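All protein chains but one are shown in place.
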Amino acid sequence: MREDRDIMLKRIRTALHGPPGAPAQVAPSIARAYQVSTPTPAAVLLHQFVERVAEYKAEVQTIAENALPTAIAAALAARKALRLAVPADLPNDWLPPAVTALRDQGQLTYQDLDGCDGVLTGCALGIAQTGTIILDHGPRQGRRALSLLPDYHLCVVWQSQIVGIVPEAIAQLATATTRPLTFISGPSATSDIELNRVEGVHGPRTLHVLVVTA
Amino acid sequence: MKPQSVLIELQPKFERNAPAALANTQLRRNMGKATQTIRAKRAAVVDEMPDWEQLRTAGRQIKEHTLYHLDTYLLQLEAAVQRAGGHVHWAADAAAANAIVTGLVQAHGAREVIKVKSLTTDEIKLNAALAEAGISAIETDLAELIIQLAGEHSSHILVPAIHKNRAEIRELFMRTLGIAEISDEPTALAAAARSYLRAKFLSVPVAISGGNFAVAATGAICVVESEGNGRMCLTLPEVLISVVGIEKLVPTWQDLEVFLQLLPRSSTGERMNPYTSIWTGVTPGDGPQAFHLVLLDNGRTNVLADEIGRQTLHCIRCSACLNICPVYERTGGHAYGSVYPGPIGAILTPQLVGVEHARSLPYASSLCGACYDVCPVQINIPEVLIHMRGEVVRQHQDTGGLAAALEPEALAMQLLSQVFGSQATYEMAQRLAQLGQGPLVRDGTISWLPGLLGGWTAMRDLSAVPQQTFRQWWRERDA
Partner (left out) sequence: MQVALFITCFNDTLFPQVGMATVRLIERLGHTVQFRSAQTCCGQMHVNTGYQREAVPLVRRFVQIFHDAEVVVAPSASCIGLIRDYYGHIAALADDTALAREIAILQPRVLELTEFLTRMGVTDVGAYFPHRVTYHPTCHSLRVLRLGDAPLRLLHAVRGIEVVALPDAEQCCGFGGTFAVKNADTSMAMLGDKLRAVRDTRAEVVVAADTSCLMQIGGALQRQRAGVRTMHLAEVLAHTEDRQ
């Protein structure tokens, strides 16, 4: 409410600076002495990323680029995923002939998505240290609902998309900050029952990651 | 500021609530197991970070800096959210926030809302306010759902149902969700919640969330979660309302790199939580097309005005201080009678509602300092506890009149202050102690003490006051 805005701003100013004429305080400064990048070689990052994604109980495989269509087909076949939701701009050659792909131009309803066996997307970035995949819902990723409602998420990550630590990812995302972002670290999970981690609640219960090596 | 918000119990009496909790052996087992598990997980993922201390320091400094310029950053945030197509509302107290949210829900003609776990909305008792307006709020976080179905209050800020074990949850689900038979496996229980809530996610048009961080420069809001219920609420409905305390701000996008490392490792003991959602205003074609941000004060500016207490506003609600606290581990969260239990609750609650409404909370600590060591934003909780105890006493002395001055503790403290005030009175008191204990001593031991001090001798003996003090010995030796 309008008057609340004035009240709050006034309270803040009084709280911070005291009554008029009170001695000024020194503005606190920020020393960023933590690591903002890592010198770790790409091969080590790849290994770390794969290991840590797997620790979240996600399935993860490393493949060469020319093996991608086969790997996708195999993953979908193993999952028996026949109806697949995909972003509108997903490359055609990623899709095996056996599946029915529902290309989302924004026309698919939530019920359509909910009725799919899975979703196939790319991603924006990966973080090796934390085993995180980041979607900025740009190319090959589609809108947020797409990768949320189906119970199976098959996600393709390029080795070149993997950074070492969180600050490196945040820095790369700085240009895309008005886009919605989703950080995914393993399948959905809960620790609400006796603090035992259970994989699979509302988000996709199975996360399958294909890492394409350079 | 009305103490009715924040407090679950008016004027909670921790020392009176604790014994019942301590006597509940099932509760103590649940709590002990849960806190020990999570402590070990946290320690492991914190130890692997070479720059943890530097991150903590940066976390504290960013929060100090933000608070110092809070008015500026709030205005920046407001402008950025509006630029991105969102609406910004300001709420000076709980009643204002509840009125804003209720009004928005009604304007969209909704009878039901889905909610992402949010302490801030617990604090303002939003669900009750919505219910009064005929709107039912459905909690979608598993633990919050358990609490809501059980008609209970949360006992942990991160894992609200930490006090319940799987058998109790199974029984609850069978009774309230109309499920005929289900195992007590956590996987099965989670699946039951999934199917119950899926229908709601797909149909309810309005969602309400809190926010972990709000970036002033860009207007981005960040919600950190595990289950995906957050993503559902933040993505599927037509309308999203986020109630965010004014202390949740960070100045720049870059600042997230600090907190997104500190928070998951401190709270669930993971390198990263399963899902983090960040959005800015409204994105055409993706997610809710109406976004409302409610900025909440509700006592926070009082906290800000206190130079020692101010650091309490750094809190990122990770709950590491609860999990490490030896008092919380044994009593659980309900004994605190507040939406914010544990060490953070012991300092935050009295500041939000006024010390006169929560006098026992700053005393619910042995001042062991374990909380300060784990706090990812370096809040010196023992320092604030001691400061709040001072506030409790000063407030009572200044307003309680003669009755307050005549309370046994106040009298004893006054007397002792005078005793310690001079060597002569001090030494006289020592002699009196040596003499006065006479009737209580048996074989050099005191096993029973009267009144207030009886708490001591319930379990422990007290050595009798020796017949020679140190100074008497020194004098003899010197002579």
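Each chain carries a letter (A and B) given by its place in the written order, and its residues are counted from 1.
One rule holds for everything that comes next: contacts are C-beta pairs under 8 Å (C-beta built on N, C-alpha and C of every residue); 3 or more make two chains touch, one makes a residue touch a chain.
Given the structure is predicted, the values throughout are model-derived calculations rather than measurements.
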Absent chain's touching partners (shown only) are B
With the full complex in mind, choose from B:Q11, B:Q26, B:S195 or B:S366 the residue touching the hidden chain.
-> B:S366
If you put the missing chain back, which residues of chain B would it touch?
-> 14-15, 18-19, 22, 28, 308, 326-327, 330-331, 362-370, 372-373, 383, 386-387, 389-394, 397, 409-410, 413-414, 416-417, 419-423, 426, 430, 433, 445, 447, 452-453, 455-456, 458-463, 465-466, 468-475
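Everything that follows uses one rule, which is that only the chains that are shown with their structure count from here on.
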Tell me, which parts of chain A touch chain B in their complex?
-> 1-2, 4-5, 7-9, 11-16, 25, 27-36, 52, 56, 106, 110-111, 114, 127, 129-132, 137, 143-145, 148, 166-167, 169-171, 173-174, 177-196, 198, 200-204
Chain A-touching residues of chain B, taken from the complex the two chains share | 30, 33-34, 37-38, 50-51, 54-55, 57-58, 61-62, 64-65, 67-71, 74-75, 84, 89-92, 96, 100, 140-143, 146, 159-162, 165-166, 169, 186-187, 189-191, 193-194, 197-198, 201-202, 215, 218-220, 226-229, 231-232, 234-236, 246, 253-254, 256-258, 260-261, 268, 270-281, 283, 285-287, 295, 297, 301-302, 304-305
